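Of the protein chains in this complex, one is absent; all others appear in place.
When the chains are written out, they are named A and B in that same order, and each has its own residue count from 1.
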Amino acid sequence: MATDLRYWIGGTLALCLIVAVGAVSGPDVRFSPEDAPHGPPTKWGGEAAALGAQWRGTWKRWRLETYRARLTPAADSARAAGGTAPLLFIDGPSTAAQRGELHRDLGMIWKQAAPEGFKVAVALVIVRDSADRAGPDTPSEDARDGALTYLFPDSLHRDMCLVVVHESSASRRYFQIHDQSTMTVDRWLSESLGPCAFYGAYGIPGREIGRWLNTEGMAYVIYPRWWAKTRDPWLGFFYPSDAPKDRPPSWWWVSMYSFMPWDGAACYGGRVARCARNVFDSTAIADSQPGYWDESNWYRQQPFFSGVTYLSDLARDLGPARFSAFWSADVPMDSALHLATGKSLGDWTLSWARAVGPTLHLGPSAPPLDVLWGLLPALLAMGASLWYARRRQIG
Amino acid sequence: MFRAILYQQWKWTRLIVCLGTVAAFAIPIFSLSSSTAAMDHKMAAAFLGHVQGWGVFYPVLAGTLGVLVAIALWTPDHRGRHVYSLALPIPRWRYVALRYLAGLTLLAAPVAALAAGALIASATASFPVGLHPYPVGLAIRFTLALLVAFTLFFAVSSGTARTAATILGSVAALVVIQVLMSAAGSQLNILMPIANALLTAPGPFAIFTGRWMLIDV
Partner (left out) sequence: MCRAWPVAVALSLLAAHGVAGQTLDTAHLHRRADSLLVLWREANTLGEVQQAVRDVRRQKSAQITRATAALRGEHPVQAGDLIVIADYPDSIPLREAVARAWGMLSTTYGGSATALVAQPIRLTVVFDERQLVTDGRRVPHRVTVDELERTLLGMTGQPRVDARFSRWLGNTVHPVFDTAAERGAVYLQLVTAGASAATACFQGSIAGCTTALQLSEDSEFYLTVYDAAQRRGAVASGRTADMLGPTERATYVRCVDDHVDSACVEFLRGMPLPQIPQPLNFQARNLLVSTAVQLGGAGAYDRLMADTSAPVIGRLERAANQPIDRVVTTWRAAVIAGRPPATAVSPGEGLLAVGWMGLIAFGAIRSTRWRLT
């Protein structure tokens, strides 16, 4: 090998080695006192905080049981009358006209959702701001206190699913500004019904389905929409409308990674097994049916775009009879879905996800067509260059 | 004949090839230097954004290497008015083909360096559960992008100086026209549609765009 070649190769390898060694030695960690956390609360301050949390939990539970006790007789009568609409109770100021309107809207929603009447009574309680305060000298509210809350049927109360809706921008628009646009009210009411809509239409879920719901399944039943003819196109997450579905812009990816778990992202990348794992993890299933749930934390990370309509979309896909069979199945959720749809959980979930969601290209590989469109003109240009060289041959 | 051509081209392009090799080795290593398994989900998402940012350097390096090496291979011929190559006792098309293959051989070094860097970085870094390295996929894509860039610009450079001047002149003219139109207050954009046509499928440079993720889900 020529001497100069050895020097060049040696120099290049030496530089590579320097780079490797330099990158391996990690960055210095600097401690800056202003980063230190504030001092701990005092001993009694900590005790007060713990007692405050316990009190809030107990007080909230008392209010829920009070509403349930109050509405049980009405629920029995409503079931006897055919169960044509969820019960409504407004705790706080409202006019008779507003109550009548909301009753009528709930009836119209229920006529589409469960034309045969409810199997489990559904009661919707709207708590206005003025009725929501515990009074002076009580622990201050927590973020969870205002969340939508659901109390599911239990051994003592097998026939009612209770929803408690606290004052929100949607309810304020209705009660104060009289925003009565039908779409707004319809969506507000049906989204508030949440999982209780499924209980009302299809009854108490089978043991295994209930266990799945109690673990991770609630995120999939939040927006009941099975009576709508088509699927809701809104992804529940920002996606630029001018970007093609298989080429999201670079800046979108980091938000997407934060928004959903790795298995969810992998599902949109076409990995069937991870689609299934994202919906149903057999290693971590609760022991019992759901008793109580609130929506305070579900939005932090959702399993899929529009994951909130997953079970609604399944219900629309299967129709009432087959979905009822799925809902009341006593086999694990993935098996129940396989029996109902004829497809594996992963396959059905992937086709559901791809129907409105983006197609993600994960990893560094380029789409095959991009490779083709790049190589083809390059090779054509090279061919032209060779042909031109041949033409210019003299002799 | 091939060895002679290879050695000659090495002398013309050794600086570009060596610097490119070091850069190709360094980029994957630096991109993962802050990786650790002890990251919560949000931090891991931000880390993926960081890796995505580093990913811009791969297509830039592939394009730059391909263009510079292709141009450097033909510059001496243009300067010497092809007298030397025309005097050689082989068909001209075969001579062009040998030059092309020699150029590809030289570019194997940065490709190998990138593959080595990606493998070393993947082996030495630790990642949060759920993320995986793709060193081989990255190296393959880099190779293809380099191949596209080098082949296209080799073909352009192998033509006459007039051909190269026509192509570059056309690009420059488009840019000047756009600038003048913008300065005159026109809303018409002629560059963006052309750029989109070239950089997105079915354009020839689509392979350069998109994400170049050494680590992903």
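Methods note: a residue touches a chain if its C-beta (ideal position, glycine included) is under 8 Å from a C-beta of that chain, and two chains touch if they have at least 3 such contacts.
Given the structure is predicted, the values throughout are model-derived calculations rather than measurements.
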Shown chains that the omitted chain touches within the full complex: A
From A:S77, A:T95 or A:T138, residue that would touch the chain that is not displayed: A:T138
Touching residues (missing chain, whole complex) on chain A: 28, 30-34, 41-48, 51-52, 54-55, 58-59, 61-62, 65-66, 68-69, 72, 137-139, 156-157, 169, 173, 177, 179, 181, 183-184, 187, 232, 234, 238-241
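Methods note: only the chains that are shown with their structure count from here on.
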Length of the line joining the C-alpha centres of chain A and chain B, rounded to whole Å: 41
Residue ranges of chain A touching chain B (in the complex, touch as defined): 2, 5, 8, 11-12, 15-16, 19-20, 23-24, 26-27, 247, 250, 253-254, 257-258, 261-263, 265-266, 269, 301, 361-367, 369-371, 373-379, 381-382, 384-390, 392-394
Partner chain A, residues of chain B touching it in the complex: 7, 10, 14, 18, 21-22, 25-26, 29-30, 33-34, 41-42, 44-46, 48-49, 52, 55, 58, 86, 91-93, 95-97, 100, 109, 113, 116-117, 120-121, 124, 130-132, 134, 137-138, 140-141, 144-145, 147-148, 151-152, 154-156, 158-159, 200-207, 210-214, 216-217
